[in-house]
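Every protein chain of the complex appears in place save one, which is left out.
We just call them A and B in the order they show up, numbering each chain from 1.
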Amino acid sequence: MYLLNDNGEYAIVIENLVKKYDDLLAVNNISLKIKKGEIFAFLGPNGAGKTTTVEILEGIRKKTSGKAFVLGMDIDKRRELDQMKKIIGTLPQEFNTHLNLTVRENLRFWSRMYAKNIPIDDLIALVKLEDKAKVRYKNLSGGLKRRLGIAISLVNDPELIFLDEPTTGLDPRARRETWEVIESLKEQGKTIFLTTHYMEEAQILADTVAIIHKGEIMDIGTPTQLIDRHGGKNRIIVRCNDQVVRDQIHEILFEFGPMDNEDGDIAISAKKGTLSKVVDSLDEKSVPYTDIITQRPTLEDVFLALTGEVLLAKTTVEESS
Amino acid sequence: MKKIPDKKTFFGKIYLSLRRIFGITSSTATDWVRSGPALFFTFIYPIVMILLFGYIFGAAPDDSLYTLHYYNEDIYVVGDQSYSFNPASQLLLELGSQNETIAKELNLHIVEVNLTGSSISYAEWMKNNDIPYLMVIPSGWSEAVNESKVNTTAPIANINYYYDPSYTSSFEVRSIIDNVLQEMNLNEFGISTTILIEVEPTPSREGLDYIDFYVPGMIMVTISTSGMMGMVGIITEQRQSGLLYKISSSPIKKWEWALGQQLWQVIMGIMVSILTILTGWIAFDFNLTTLHPLMILVIIFGTMTFAGLALILGRFIKRPEAAMAATMSIVFPQMFLSGAIFPAEILPNYMQIIAKIFPLYYVSEAMRNMMLESTFHKAWIPFGVTIAMGLVFFILGSIITNWRKE
Partner (left out) sequence: MTEEQKKTNSTKIPKERPILNEIGLTFRRISAYTVAAFKDFSRSPMTIFFTVAYPIILILLFGAIFSEGNTSFNAYELYIQSEKDDGFYLPGSPPQFLNFTDTIITTLDEIETNESEPYFDLKPIPLKDEQNTTIDPGLYLEEMGGYICLVIPNNLTQKMIFNAPVNLTIIVVENSQSASIALSIISNVIYNLNLAFNGSKMNLGLETFDIYLEEQIDYFEFLIPGMIGVAIMNNAVIGTLNRYTYFHRLGFFRKLSSSPMRKGDVVAGETIWQLIQGIISIIAIILIGWLVFKIPQGDFTWAFKILDWKIIPITISAVMCFTGLGMIAARLVRNPDAGTAAGNFLTFPMMFLSGAFFDVSGIPVINIISKMLPLTYMVDAYRASMITNNISIAWTNIGISLAFGIVIMIIGIIVTRLSER
């Protein structure tokens, strides 16, 4: 039993968790341990089983089999589950609250559900909704609604917070601001279980990432560990914006095995010394490329390597950076 | 951090529980109150219902007189003289044709029409002119009557009465004419009255009208309809929006949530009741002395019954459209069979038995019987049933409500 061996080190312990619907295996034998105080991310495309797992841990969805302990409490035991609910916070994927209540009133409502409360003004300040405090929920934009959702998930000063796709649908600035909030939570010693299909989010925020695909965990590790294990080599990116030039570059660099990527640039797997050869080849023929950069592999590459599929979700953060 | 009473103590626990329940009630109430149209319809609805059915079932004070058209075919003409005094004119006199006061006493307003030489039938004429009843004294009637005075074997002398059966007043006017004819029969033929009928209203009901029994029934009908539909609406709405699942991940217990929702339904139920009573009082002169304090309990537990039923229904039917259709399938028959909208006496016996399946039956019975001293003791059983239903459905609803996703 983990509990007995556990020195209170782990916030979440999952053993052989399974969720089956008729023929569909949504969660296929997942086991993992999440340390207290870290940001843990489930990275995977839509339908991978992320939300299902989170809902099981939150106690709002039944599991088929397996064990799970959240903050030392067995979610199978009613009493312990009830205890657990007092000290966790959740931001569901389809989050909604009372439409006609204002920001402040909604926070007051949720505060009443818990014995332990953080002052509402502090929460409003944390998510920067001061000038919207009297606005009704239904009149908030999508991004602000999400921010309120985060504030609501914190009303009881929880030790563990589940954030299910917290930045989906937000604009780049809103996304950055949300990341800042999440990081500040970690500084307060809270554990965060995050699910996302955005590679950068996992890479930038998470201490530990689990790649999840079709209900199975493909691998777990820090972003760096995963990239080192599966990311492959660095890449050289040759940027150009003309199809003719592109064709030209393909011809010249043929021996290096150039590939077109989704951005319309040309990517070459980098071995030692490749970069100088590429630059020389192109300069020799005076090819008018826009730029040449080297790129470390990302979790995107990790995902591709592990699953053979593309993670695909590109955020606009890249473009603005 | 805010100081909350120690949650481990008994009172602390109660305080926290009450706080959660109150949170649910106030948030649902605020949400509802601010939803504009919902509020409007919830309160206009009972007013419309009571006015509607009040008028239909004749609760409206009917001071109006029935306008009776008549055509006298029976004019004696001898030479240039028309006899003015004969049984026909006697009859018309007794109906008040020359004297408004007499007519009024009979609740009539007499109008003569002349259809001599008309090519269409009386029925056609009535339909064309929207006349619901016409009395025709056929030619030769007076002669027949006078004949009967000397010849006891003479056939009965008939007046003709044409009527539109869709008018309930047709029956009443016919009764009036019948009575006048009976009186005239006694007088013209010198028959003494040996036996008479005296009509009395029931003792306690003196001063009470149909509307006074109608209002409590109507209150319960509105509460059951909007109470149940409102609750079903809330549950399916919150489930769809995800709010319910977020709530389920918080420490609040199912029964606390259910109670919080029910409290709001009860508050609305009481407001609707007050509104209905006021409307009945203003429009139809509803007698406020029939109200009894225990009725509040009937309203409370009645509302809880329907809210509980809604919870149970919401457990099995997830889609909003289906939930609403199911609710109406229950609410609608219940309305008619419970005797609240129209008197149960017109229903066939086996339907009156079926009526006892529906909760509304017991709630209405409790309310009705509480109105009079003489029937009060009959209210205890349905009252007890109402309280039991309120509690049972609430408990059952709380237990089986499913907050978890499958």
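The rule is simple: contacts are C-beta pairs under 8 Å (C-beta built on N, C-alpha and C of every residue); 3 or more make two chains touch, one makes a residue touch a chain.
It should be emphasised that the depicted structure is a prediction, and the values quoted were computed from it without experimental measurement.
Per the touch definition above, the residue from B:G96, B:G230, B:G280 or B:P382 contacting the chain not shown is B:G230.
Across the interface with the omitted chain, chain B contributes residues 32, 35-38, 41-42, 44-45, 48-49, 52-53, 55-56, 58-60, 64, 122-123, 126-127, 132, 145, 148-149, 152, 154, 156-171, 174-175, 177-178, 181-182, 184-185, 188-189, 191-205, 208-210, 225-226, 229-230, 233-234, 237, 240, 317, 319-322, 324-326, 328-329, 332-333, 336-337, 343, 345-349, 351, 372, 374-375, 378.
The rule we apply is simple: only the chains that are shown with their structure count from here on.
Between the CA-based centres of chain A and chain B the separation comes to 62 Å, rounded to the whole angstrom.
The residues of chain A lying in touch with chain B in their complex are 21, 55, 58-62, 82, 85-86, 88, 90, 92, 94-101, 105, 108-110, 112-119, 136, 157.
Of all residues in chain B, only 1-2, 4, 7, 16, 19-20, 22-23, 26-27, 30-32, 34-35, 241-243, 245-252, 403-406 touch chain A in the complex they form.
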